[in-house]
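Could you have a look at this structure, given as structure tokens, before my questions?
Excluded from the complex is one protein chain; the other protein chains are retained at their positions.
First chain written, first letter: the chains are A and B, and each begins at residue 1.
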Amino acid sequence: MKFTGRNISVSPTAKIADSARIGDGSTIYDNVVIDEGVVIGNDCVIGEPQSSYYENADYVNPATRIGCDSLIRSHSIIYSDVNVGAGFSCGHRVTIREGSRFGVHCRLGTNGDVQANIEVGDHCWFHSGVFLAAGTVVGDFVLVYPHVIMLDDKMPPSRDLHPVTISDYAQIGAGACVTPGVKVKSHALVGSGAVVTKDVAEYTCVVGNPAKHVKDVRDMKLEDGSPAYPWPYRFDRGMPWEGLGFDEWKRQQK
Amino acid sequence: MKFTGRNISVSPTAKIADSARIGDGSTIYDNVVIDEGVVIGNDCVIGEPQSSYYENADYVNPATRIGCDSLIRSHSIIYSDVNVGAGFSCGHRVTIREGSRFGVHCRLGTNGDVQANIEVGDHCWFHSGVFLAAGTVVGDFVLVYPHVIMLDDKMPPSRDLHPVTISDYAQIGAGACVTPGVKVKSHALVGSGAVVTKDVAEYTCVVGNPAKHVKDVRDMKLEDGSPAYPWPYRFDRGMPWEGLGFDEWKRQQK
Partner (left out) sequence: MKFTGRNISVSPTAKIADSARIGDGSTIYDNVVIDEGVVIGNDCVIGEPQSSYYENADYVNPATRIGCDSLIRSHSIIYSDVNVGAGFSCGHRVTIREGSRFGVHCRLGTNGDVQANIEVGDHCWFHSGVFLAAGTVVGDFVLVYPHVIMLDDKMPPSRDLHPVTISDYAQIGAGACVTPGVKVKSHALVGSGAVVTKDVAEYTCVVGNPAKHVKDVRDMKLEDGSPAYPWPYRFDRGMPWEGLGFDEWKRQQK
């Protein structure tokens, strides 16, 4: 029943690959490129024009690209000047504002709200309801759990923004709030509901409001007594080291 | 102006009762049953196909049922293999993933995000913006206030999930975060903004981050000095003991 072509609006300047499928009720604006194998769900907007569109008769929509084999679930709104890499997958009703970039194989859960000019690396997973303030910088293999918020204004209101930076393999627990300018370093773990007001060193677990250091993640054990972290040694589903092992994969990267 | 039949798409295998009304722009997928008296708002999706639909040409949509007299407000997405009981009512833009079950007379507020395989009893009310992780188990007469999140992964990332369990008559305050595996027992009260990391005993009120026991709810008084809890003795609007009294109703249940 999907992809019946009902009520679709596609700009003549959009380029849609032959194997891409566009859901009913979706709108594809000017200068959007949709690569091979992409699925756009129903009632999506791709290449949403920016604010000046409403006032400026000469507005030209900047280029937008949806990488190959991406899946954009229904009711999502992706602004113009967004670039998402191959294998991107998102839930329903996400919003991604202009100037934002995602690397390959990222996921963004239902209701995710990504503000302008975000830079995300490869293989990052953002669960449902995440809010990323403008300019947030996220490395590779970062895992962000539901309803996390990352901020950018230290002394509000202000035009002088201090975005958050999250490094490779870090994890941010559900409901956590990462305050402006904070750097969460590689392999760090922020506990659920934490309010992070200071930088978090690598391999460090912090919890609470304000968040405090509680342990080195390398001392955390699974129920069977084996080490829980660094997590890439025990979790590979959907990761490039799946079936290969993390060390072997790293060796191959060099 | 509603229910004009404009732009509705209904699968030939869907069964829609004569007295049900379907809003403009809504889509009803294969193998959905909509019972008598149901109202579906505009731009809803009922029986949304699961992920394998996108790759599998032989995909068969599992059965979905919307119980009689339910009201599904606009822009909501209910996946296939969901079963909501009679008198269900939801706000706008809720998402309910596959395998989830709601008993009779439940409510789910605007923007609610229910993941897969949730089990909810009867007469539970979830206010706006609630997130329930996969596998969450909720009893009867549970009241969950706005923007609560309930989680499932103790040592992320992991495939070994530990869902939350909430027992009958418990209440979870707005903005609270219930961490994986936690059991909140009968008549307990979790304060607004609490981060619950341990089980909460019955009739217990907890607050803070991490949440700590502050009192027995049976010691909490209303402004007029009368006992506030257990709440069914003083609140009956929309409950089956309305106009009857909680004790009398319980007697009739036996």
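As a convention for this text, contacts are C-beta pairs under 8 Å (C-beta built on N, C-alpha and C of every residue); 3 or more make two chains touch, one makes a residue touch a chain.
As the structure is a prediction and not an experimental result, all values here were calculated from the model.
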item	value
Which of A:30, A:119, A:202 or A:216 contacts the chain that the document leaves out	A:30
Contact set of chain B toward the excluded chain (per top definition)	1-2, 4, 6-7, 24-25, 39, 42-43, 71, 74-75, 91-93, 110-111, 125, 128-129, 143, 145-147, 171, 173-175, 192-193, 207-209, 220, 222, 228, 231, 235, 237
On chain A, residues whose C-beta touches the chain left out of the figure	7, 9, 11, 25, 27, 29-30, 43, 45, 48-49, 53-54, 75, 77, 93, 95, 111, 113, 115, 129, 131, 133, 147, 149, 151, 153, 155-159, 177, 179, 195, 209-210
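Rule of thumb we're sticking to: only the chains that are shown with their structure count from here on.
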item	value
Chain centre separation in whole Å, for chain B relative to chain A (CA means)	27
